[in-house]
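One chain of protein is taken out of this complex; the other chains stay put.
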Amino acid sequence: DRPFTLIAGPCAIESRAHALETCASIKEITDRLGIGLIYKSSFDKANRTSLKAVRGIGMAEGIDILADVKATYACPVLTDVHAAEQCAPVAEAVDVLQIPAFLCRQTDLLVAAAQTGAAINVKKGQFLAPWDMIQVVAKLHGSGNDRVLVTERGASFGYNTLVADMRSLPIMARDTGSPVIFDATHSVQQPGGKGSASGGQREFAPVLARAAIAVGVAGVFAETHQDPDSAPSDGPNMIPLKELEGVLSILVALDAIAKANPVRI
Amino acid sequence: DRPFTLIAGPCAIESRAHALETCASIKEITDRLGIGLIYKSSFDKANRTSLKAVRGIGMAEGIDILADVKATYACPVLTDVHAAEQCAPVAEAVDVLQIPAFLCRQTDLLVAAAQTGAAINVKKGQFLAPWDMIQVVAKLHGSGNDRVLVTERGASFGYNTLVADMRSLPIMARDTGSPVIFDATHSVQQPGGKGSASGGQREFAPVLARAAIAVGVAGVFAETHQDPDSAPSDGPNMIPLKELEGVLSILVALDAIAKANPVRI
Amino acid sequence: DRPFTLIAGPCAIESRAHALETCASIKEITDRLGIGLIYKSSFDKANRTSLKAVRGIGMAEGIDILADVKATYACPVLTDVHAAEQCAPVAEAVDVLQIPAFLCRQTDLLVAAAQTGAAINVKKGQFLAPWDMIQVVAKLHGSGNDRVLVTERGASFGYNTLVADMRSLPIMARDTGSPVIFDATHSVQQPGGKGSASGGQREFAPVLARAAIAVGVAGVFAETHQDPDSAPSDGPNMIPLKELEGVLSILVALDAIAKANPVRI
Partner (left out) sequence: DRPFTLIAGPCAIESRAHALETCASIKEITDRLGIGLIYKSSFDKANRTSLKAVRGIGMAEGIDILADVKATYACPVLTDVHAAEQCAPVAEAVDVLQIPAFLCRQTDLLVAAAQTGAAINVKKGQFLAPWDMIQVVAKLHGSGNDRVLVTERGASFGYNTLVADMRSLPIMARDTGSPVIFDATHSVQQPGGKGSASGGQREFAPVLARAAIAVGVAGVFAETHQDPDSAPSDGPNMIPLKELEGVLSILVALDAIAKANPVRI
């Protein structure tokens, strides 16, 4: 019944100034369009393709910057956790803990995240079927946390390619009872596609977002950057910040129709 | 710039009366919604899973019935051809010759179909990438026929499953220069999924159609039947006729937004 | 209990002299190794990627050349058919009619081939599961022909890639009751992988052949050519003729162990 929520931000926290500026720019857009924003950024890229790739600003400083963003713009913030012991400190400052796709079956991480009481956004592994998320969500519910989001971000399709199966959106909604998010920018990754780094097809992120919104989702996840080609990670698949409003305004129009006509399966 | 065209009808020509009645029902709906209709039905099911499955009414009678439908409702008609020698006689009565997905690389069939001068709708094989359709369309163009439509109907995804990759729609439009059709009912087939027959997930046909329309397509292909569960073929994936108007009216609304905001890749 | 049979030859019949010479070379090898040979070559490449690609020598001349090869070397011959009307004339000269993978569900072709009484080698479509071959073989049996071979040649795996699932070999043997052939050279095709032509990974043909033989198959299919890089078709995946004996001699050794220890599933 409501417009979709946007989960967006640069892949990595680059600096306090960059985080604050980027959030300001996105918030201006989402306020204009009347949609909610959850600001997303990572303090650590824990599974980079290469050992030599930049890891990130670190947990302590990252949390502090996200808390600053949250306070400055009255905007909930989301970040990803990669080890059980990160969950409690991160949850003190951050509204939504995100479980990365590769880690979505790691019981200790799920339980630790759930026990913080924070909202949890768990990404569906590239190796899972949509109905497999029942068990993933059950681990969170079984740990006393019902504030769960599930995110589609593509399924393995041959080598170095993902495919976004739009059936997964209503399947996950029906099977898990959780709001479903569509991650438009990771769904267009080409894992390992550039040898020592993942490639991406940035131009298809708006294409897949349109498809998902028309099917009906609670939210769209999209990484964005003022200059993706110089971003420290995920540049090939981030949406340039200056294109974001154009993309979102179409999604808002499609969403109104989709929400007025919910899919029933 | 125009609303999408609907290609629809029952999978198989069951009888003259059934064809005329079904077309009347669909035409009433598309007229009400202001969208064009191409009536589709097959005179032969040439690649049924089982030898014992019903084949169809035959070419001569099928053509005659389709000509009757065309004359009665002033509505272009489409049917599929499976052998080169069928192309000329079928093209005398039928507006659009359709090349089945399994046969989309058979040069003789493509050339014979092209040489009739009729419009050709060629379905992308489940074993092809979207960019592979460049060569398929080049066979038609190279035979002197530029009136070509290309149709997405799902790609093989493991065993007995298809996945509809929404990226293929703008890729085929860009690479072939042809109008792109999304086949919502064959994309939800489960090939061989029922042992001696293909299964289907009828409930997902409207889901995938919404996604495709929001991305932007020239047309939607959807088989429909007043009682799919008793249809001689493709029952598991046809849209019940009584649900068709509801599905289409949402597509019309989404299409208006999509056409006003064409995807650029 | 017997050694495996080799189905081999150049992809296309290039000329009478080339066919006779190539068969002589292969026959010398298979005689030395004590394995049976069925000579394979095509008179028409009916589904080339591009309209401009060479098609072949034609049916009449092709049949005549194959009859010559058969008479000269007392060696059964195999060729593929692409239309129902080709089956009867081809079967007059040729021992084994082969149904191409893309056409393995075309009922009329299967029935016409079966009715000739010739042995039939049907390739599993890239879009089929191994158990789906039950129905394909039933079409042949149901047409009165029990002399059926089934061939694995890879399954679609994402775009422009095939994967050979070694489980399919015992599954097809169990489910169809037919001798199973492993096609080592088409399993390493990269369909559409070179834009206007299919690519191939010739170096992996012996790798996959070893795997299949160790699992246990009735025969190996391998296209071969004295100079694959200048062959009119399928060059990227053919085994160079001068390497054939080396490859086969390893297969013979592995086959002895496999046949002494049949897989049971």
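Order as written gives the chain letters A, B and C; numbering starts at 1 within each chain.
Just so it is clear, contacts are C-beta pairs under 8 Å (C-beta built on N, C-alpha and C of every residue); 3 or more make two chains touch, one makes a residue touch a chain.
On a predicted model such as this, the values are computed, not experimentally measured, just so you know.
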Candidates C:Gly125, C:Pro206, C:Gly219 or C:Gly235 - the one touching the absent chain: C:Pro206
Options A:Ala71, A:Ala138 or A:Ala260, residue touching the unrepresented chain: A:Ala138
Selected residue (touches chain absent from view) among A:Ile99, A:Ala113, A:Leu128 or A:Val150: A:Leu128
Omitted-chain contact residue, chosen from A:Arg55, A:Lys70 or A:Lys259: A:Arg55
Residue of A:Leu20, A:Leu33 or A:Ala84 touching the missing chain in the full complex: A:Ala84
Option from C:Ala24, C:Val54, C:Ala71 or C:Ile250 whose C-beta touches the chain left out: C:Ile250
Positions on chain A where the hidden chain makes contact: 46-52, 55, 82-84, 102-103, 105-108, 111, 125-132, 134-135, 138-139, 142-143, 155-156, 159-160, 191-192, 195-196
For chain B, residues in touch with the removed chain: 157-159, 161
Contact footprint on chain C, counting only the chain that is left out: 155, 157, 163-167, 169-170, 188, 201, 203-204, 206-208, 210-215, 250, 253-254, 257-258, 261, 263-265
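By our rule, only the chains that are shown with their structure count from here on.
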Cα superposition of chain A on its sequence copy chain C - rotation in ° rounded to nearest 5: 180
Centre-to-centre distance between chain C and chain B (centres being mean Cα positions), rounded to whole Å: 33
Length of the line joining the C-alpha centres of chain A and chain C, rounded to whole Å: 48
Whole-Å gap between the CA centroids of chain A and chain B: 36
Shared-contact residues (touching 2 or more other chains) in chain A: 157
